[in-house]
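Please read through the structure below; I'll follow up with questions.
The complex appears here without one of its protein chains, the remainder shown in place.
And then subunit A:
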Amino acid sequence: MAKKAKSRTIAVRLVSMALTGYYKTLIRPRTHRPLSMLKYDPVVRKKVLFLEQKRGGR
C-alpha cells in the first residue's frame, strides 16, 4: 500500500530559554530552517529567546 503523503507544514514547539518550561507551538513549512524568536515569557515577565525544540521520535 502506498504511504500516506507527509504534510507540507509541521507544528513545532518553541521553548523558552529562560528554562521556565514555558513554550509556544507554531506551524512552519517542513523544509524551513528551525524557528527562533524573541518572545514574552510570562513566568519571568520578560522578553526572552525562544528556540525550536529538536524533534525526535520517542
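FYI, a residue touches a chain if its C-beta (ideal position, glycine included) is under 8 Å from a C-beta of that chain, and two chains touch if they have at least 3 such contacts; residues count from 1.
The working rule: contacts and distances are computed from a predicted model.
K.L.:
There's a gap in the complex where one chain should be. From "Multifunctional methyltransferase subunit TRM112-like protein", "Protein FAM114A2", "Ribosome biogenesis protein NSA2 homolog" or "Large ribosomal subunit protein mL59 domain-containing protein", what does UniProt name that chain?
P.N.:
"Large ribosomal subunit protein mL59 domain-containing protein"
K.L.:
In the full complex, which of A:Ile10, A:Leu26 or A:Leu49 touches the chain missing from this view?
P.N.:
Within the whole complex, the residue contacting the unshown chain is A:Leu49.
K.L.:
For subunit A, which positions touch the chain that isn't shown here?
P.N.:
On the side of subunit A, residues 15, 17-20, 33-38, 43-44, 46, 48-49, 51-54, 56 touch the unshown chain.
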